[in-house]
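Excluded from the complex is one protein chain; the other protein chains are retained at their positions.
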Amino acid sequence: MLRPISRWDRFKRDRFLLLLGLPGIILVLLFQYVPLLGNVIAFKDYQPYLGIMESPWVGLENFAILFNGDPAFVNALSNTLIISFVQIAFVFPIPIALALLMNSLLSERIKRTVQSILYLPHFMSWVIVVALFQHMLGNAGLYNTWARQHDFFQMNIIGDPDLFIALITSQVIWKDAGWGTIIFLAAISRVDLELFESVAVDGGGRMRQLWHVTLPAIRPVIILLLILKLGDVLTVGFEQIFLQQGPAGLQASEVLDTYVYNRGIVGGNWGTSAAVGLVKGLVGTILVLGANKVAHLFGERGIYSSAKDSR
Amino acid sequence: MPGTGFRSQFSRRGFVRGAAALGASAVGVSAFAGCGSDGTGESSSSDDGGSDVGSGVRGGELELPTYQRAEVVVPDLPGSAEGVPEGYFSYPRPAEPAAGGPPGSGGVVTAMLGAVGPVPPNVGQNPWWQGLNERLGVDLQVNMTPVADYGARLNTVIAGGDLPDLVQIFGVARLPDVMEAEFEDLTEYLAGDGVLDYPFLANLPTVGWQATVFNSKIYAVPPQNTVKTVSWLTRLDLIDELGANPQPGDADEFFDFCLDVTDAAANRYASAAPAEVLNRVARAMFDAPWQWGVDDDGAFVHMYETEEYRAALEYTARLWDAGVFHPDSFGSVNLLEFFKGGTTVLHNQGGNGYRAILDENIPGLRMGIFTPPMADGGGPARAELGTGTYRITAIRKQDSQERVRELLELLNYLAAPFGSEEYLYLQYGDENVHYTWDEDLQAPVRTEQDGELIPVRFLAGAPQVFFDPGHAEFSKAMHEHHSEAIPGGVQDDSARLYSETNDRQASSLFQPLNGLRNDIVQGRNTLDDWDKAIEDWRASGGDQIREEFEIAHAEFDV
Partner (left out) sequence: MAGIRPDTALKPPTNGRRRKGPPAKLLPGVSRQQRLQAINGATPPSLALRGVKGIVLFLCCAVVIIPFLAVISTSLADQAQINQAGGYVLWPDNPSFHAYEAIFRGGVVTRATLVSIGITVVGSGLSVTVVALLAYSLSRPGTWGSKPILLLVLFTMLFNAGMIPNYLLIRQLGLIDSYWALILPTLTSAFQIIIMRAFFLETPQEIIDAARIDGASELRILLSIVLPLSKAVVAVIALFNAVTYWNAFFNAVLYINSTEKWPLQLVLRTYVVDNTAIGVDLPGDVVPPQQTLQMAILVVSLIPICLVYPLLQKHFAKGVVIGAVKG
């Protein structure tokens, strides 16, 4: 056994490797961290004409919007969490399933065509997606108009508060499921074919290949994305929801971001915006790091492996 | 003055329009929920501010710019200083120059504005822009930002200290302080008869100038908008066909009208804008104030607190329940398309926007104008009025008075009135390039080249007029409608007052109420919830705003 190597030795050993990363590190520091200093306005009554330095300090006043115990806030927070977890449960797995499904197609041409079609909605803005959904499924939309004329089952999807979560979840699926397959397809494309071959040689069917080869192979990526997703639990599609609050009503549709927007930011309260961002970031950090720890406990790599383990 | 409780006077405290409401786009969010105009203009005092009186009203230390009509052409239908637009049946020809030479003396003038619609080609590839620079005698560099993002842009530019010379102002909070810190006080140039040095600015109806006053000083120039911000257009063709009464006389008749024109099976509804019907029809019918109202004792009340509004809310909820609104009304619907296609029979349209409908010449479409009646049948209800201003344009602090005067001259040029050669160029461009002359209509008709024109009228522009080539009858009807509505209209009595609480909290106080209001209309909540919400609203700041308005009002109502 060799004696443990010192930090300095490691630095010397890795200096060329670090040099490769330097441009990226500089860009991150310059374009991400320097502006982050501006978040000091979370503790100020910031006004652009005064500037960051001149704006008066207000202590924690800007955070009050998150800790005032307003029942509407509690409702918004609970809606946010429910929507987040519903989406993690129902939206997150769909691109994986879709990727596996597409991967199992024999014809390369069909595979590519399907892919190309499914990724299209990703490029539509929410304004248009919401309008399209309404045009198709609204109470006077194509479906219900047709159903009314043919005495068929009518669905009040858009205006029903009870269906709000289902509505926005299906919109998210429609818009981004196809796009979401891309990373998983990339991961699948790296699977070691010898493993498939050995399963096939052992007489294993396609399900066994899927279960014993493909899924384990893409598991690290799945877990990584899941952990990163947790960092966003307090953020659910602001624009999408904001556009649809009218028909669904506030009780069902108010989420953290819309609450803060409606109550604080509209009036030019920059400090509030920064304060809310900080709190959300903090919560996200705790969740991401926590989830990463949990992943380590289960022997997964997570975001960062404890580097020395793998060496 | 009918409809308002006090005269136009000004105090030291000054008067802010709903800066908070204007701040809505500051976060860079492009789209707003709700329907029709239910977006930014909702949080209490919006652009629908106060209107007032004739020329050169004196008050406190400030004298508003004197109104003096620029006698360039004679209108077919007269306008008024209160904001009734003039009407024309044909375009005056030949158009005579009304300004004396270029206002500028070389050099560069920078400007920024929020653009609606496609941006024109840059000056290098834009003969119209080059022509404009020649006329103005300066190199005018206009920075255009999509209107939805303008607030974000303006705030960053202020933060960076990069303001151009001429700045369209909206989407910024704490306007009185911003104005004082960043922009020229124009009082000494424009107050009273001072404005007569700039005849086309003096030609702007007095009502519009009130939006430019902050801390008792004039800080901006008001591009014109119609004072009566919204008109209710009707599909007369459909109404006649269905045998409905086109001008219901009271609340019950209006209810019947809505029922008569609605046929869900035929995908036809009275309206697709319930919040607008509530605020601009039902509210008027039951005679609630418009936003904040003040009584003779100087006591302020917000429309939401009144029994009258409660009745209007209940009435609108019954309308919703009766199914006369398009069922997707609270979603993102295209109101204009609905109206043109006959899906809706009533349509709330801003100012002169009806023109686009006329221009389309839709077969069979015949438009009328609906005046909401008093609920009890006591004649026409009192319409709500705005400030007659579309945004305002301020001048960044300059090095010399000469420079300020030059910039005012330039804005003056841009405000050249209808009928002048300058107006023709600013609005239509060069003949046979950007427009052609239509002998039958006696009007210029825009060509495809007109994409070169830049919307400088958002910086300063002539008073709006009714001029609808080929539709003189409708111009007449519109003119008559405005002439009747404006003298008896109600204004937001807080529009010229400053309340710090309102400035900071208007949105957080009013947004929940607006949401609840929509829920009540849809039958999801009850009027009891409304009463409770109003209690909360009072306790959490509503009363505070009221008190501040009352103090501000008392201060100068002496």
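For clarity, chains are labelled A and B in written order, and residue numbers in each chain start from 1.
Quick note on the criterion: a contact is a pair of C-beta atoms (placed from the backbone, for glycine too) under 8 Å apart; a residue touches a chain by one contact, two chains touch by 3 or more.
Values in this document were obtained by computation on a predicted structure and should not be read as measured data.
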item: Of A:27, A:60 or A:166, the residue in touch with the unshown chain; value: A:27
item: Touch with the omitted chain, as defined above, among A:98, A:157, A:236 or A:256; value: A:98
item: Interface residues of chain B (partner: the chain not displayed); value: 28, 30-41, 46-48, 115-122, 124-125, 143-149, 152-153, 155-156, 159-160, 162, 170, 223-226, 229-230, 267, 332-338, 340-343, 350-353, 355-356, 360, 362-363, 386, 390, 448, 451-452, 457-458, 464
item: Contacts of chain A with the absent chain, listed as residue ranges; value: 2, 5, 7, 9-11, 13-14, 16-18, 20-21, 23-25, 27-39, 41, 48, 52, 98, 101-102, 104-106, 108, 111-112, 114-125, 127-128, 131-132, 135-136, 140, 142, 174, 178, 182-183, 185-194, 196-197, 200, 204-206, 209, 220-221, 224, 228, 231, 270, 273-274, 277-278, 281, 284-285, 288, 301, 303-305, 307-308, 310-311
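Everything below uses one rule, namely that only the chains that are shown with their structure count from here on.
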item: Residue ranges of chain B touching chain A (in the complex, touch as defined); value: 19-20, 23-24, 26-27, 29-35, 38, 43, 155-156, 158-159, 172-174, 177-178, 181-182, 264-265, 267, 326-328, 330-333, 503-508, 511-512, 515-516, 518-519, 522, 524
item: Residues on chain A engaged by chain B in the complex (per definition of touch); value: 47-51, 72, 126-127, 130-131, 134, 138-141, 145, 148-149, 158-159, 161, 238-239, 242-247, 249-251, 254, 261-269, 273
